[in-house]
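Written below as structure tokens is the structure these notes are about.
Heads up, one of the protein chains got dropped from this complex, but the rest are sitting where they should.
Letters A, B and C mark the chains in the order given here, with residues in each chain numbered from 1 onward.
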């Protein structure tokens, strides 16, 4: 893992070279999503489709790269009232939940609530309960061609979320899961010659 | 249904007014995908997310709107050798397959083959067998927020595909399915007031 | 719809004749699941696989027929403390949520909590928030061969749940959805003759 993405670096530090040697990219951003260049989004998307893992944290639900990979608006309800959040594991088969109890609490956090504008996840690993009355699919996996994607909502900057042992364990588990080897590279395009002799090649 | 999308109409005929009164849009295109304006793609995407059904036919796998809604490259293998295609129904629970036998044949068609660069469909209703040796997920459903999407690969312009009774029935079934009523409009954004009194409103 | 399933009727009223003319069966049961005869469970399962819709309410998460169709233990957490439940719609594309607001409340209900021992649903239409701190996937769809199944957790016998307008609307919507026409009957078994001449029939 590399700590990348600063706006003042060329290509935000996300050059072809950096991406090519990256197995899993973690993405945290808030507010300034619009400053990320479209050509960098194109490049990161392409690298995910080619097999790089991508872990999106907290407000990156609204990043260009997440919206690009989802194809939806990715919007949600939110409220900054420092209320209690309790995460429940709803896919106990998933390696991302290894070593995590069936629920744990974040004493004070920003509320993110349903409806969350995403396609159906491959797995909803965690669902959050909020003291103010909402629920949220807070840990969701997706596959996009050869790439694995995990969205995890904890991580508001004014709360010490990334000091919570369970949160750190989940992110580490997610990086390991997203870095698992993938299947074949995509062989696509024009294949004029059939695999079976009973069919004549195109144009013959 | 309206027959829309000509490049020489303003906004390709896909104005806000037309889209607002459209329940299900069918989309067929080949080769000239790049001529579709990005702002029209934005508008159609938004209307799908708000509940309009979308049926994408044949080469529209590579249309801007399909790639936008999928978040992937949507590429595939192809070969124009007029070979036999046989479609097998692999989701007999689906209303799109009503009245269709468990398999049917298209005597001559363009081959579209795997790997097809799409996210996991909600349902793979049909899988195609090709005489030249390939297979293809030829009928796939997706949901995107409130909208239902069906991709159906038959429809090459040099073969009389749209005279096949099963193909026509599937497209009609798909339009009915995509037009089913949806759930609530999306209430998203800033909700400073919690639903439970135990939490103080944001900023209080 | 028929009101069936009494233990003192022959076959609990679920004869082949009754099932054959039933489009959608609703099932409510509590405590006495063990009294349902296995041969009746076999018959209902077979009828679902052949296309009958099945709506399972509240404690029928632990009925023989639900466990049979899921292949899992179907267990959950529970508490009878008459606490507030709030249901959130998490699939706004689904016809089961038509006419339902994005959330609604049941003032007093039994708590059902995660982890819920079910396979991944096709759609999680509702997720419940409980005042005591838990969450639950309270409205889940499944397909089993030609049949559509909806599990909906509201309905404890000591609360007036089935007088709630939203609950009644959801059950009515679910019946309509489960009764949609299905695809082809399953043609399975021994097919000694290949569809292509390039292969010799079995045994030839």
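Going forward, contacts are C-beta pairs under 8 Å (C-beta built on N, C-alpha and C of every residue); 3 or more make two chains touch, one makes a residue touch a chain.
These numbers come from a predicted model, not from an experiment.
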item	value
Contact with the hidden chain (one of A:85, A:110 or A:145)	A:145
Which of C:40, C:76 or C:125 contacts the chain that the document leaves out	C:76
Residues of subunit B (touch criterion as defined above) contacting the omitted chain	86, 88-92, 102-103, 113-116, 120, 123-124, 127-130, 133-135, 137, 196, 198
Interface with the undisplayed chain - residues on subunit C	45, 49, 68-73, 75-81, 83, 111, 113, 115, 117, 119-120, 122, 130-134, 142-145, 184, 186-196, 198-203
In subunit A, positions touching the absent partner	51, 86, 89, 91-103, 122-123, 125, 131, 143-148, 180-187, 195-196
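Here is the rule we use: only the chains that are shown with their structure count from here on.
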item	value
Rigid-body rotation angle, subunit C and subunit B, from Cα fit (steps of 5°)	180
Intercentroid distance (Cα basis), subunit C paired with subunit B, Å	28
Subunit A-subunit B separation of Cα centroids, rounded to whole Å	24
Overlap residues in subunit C, where contacts from two or more other chains coincide	86, 89, 91-92, 102-103, 123, 196
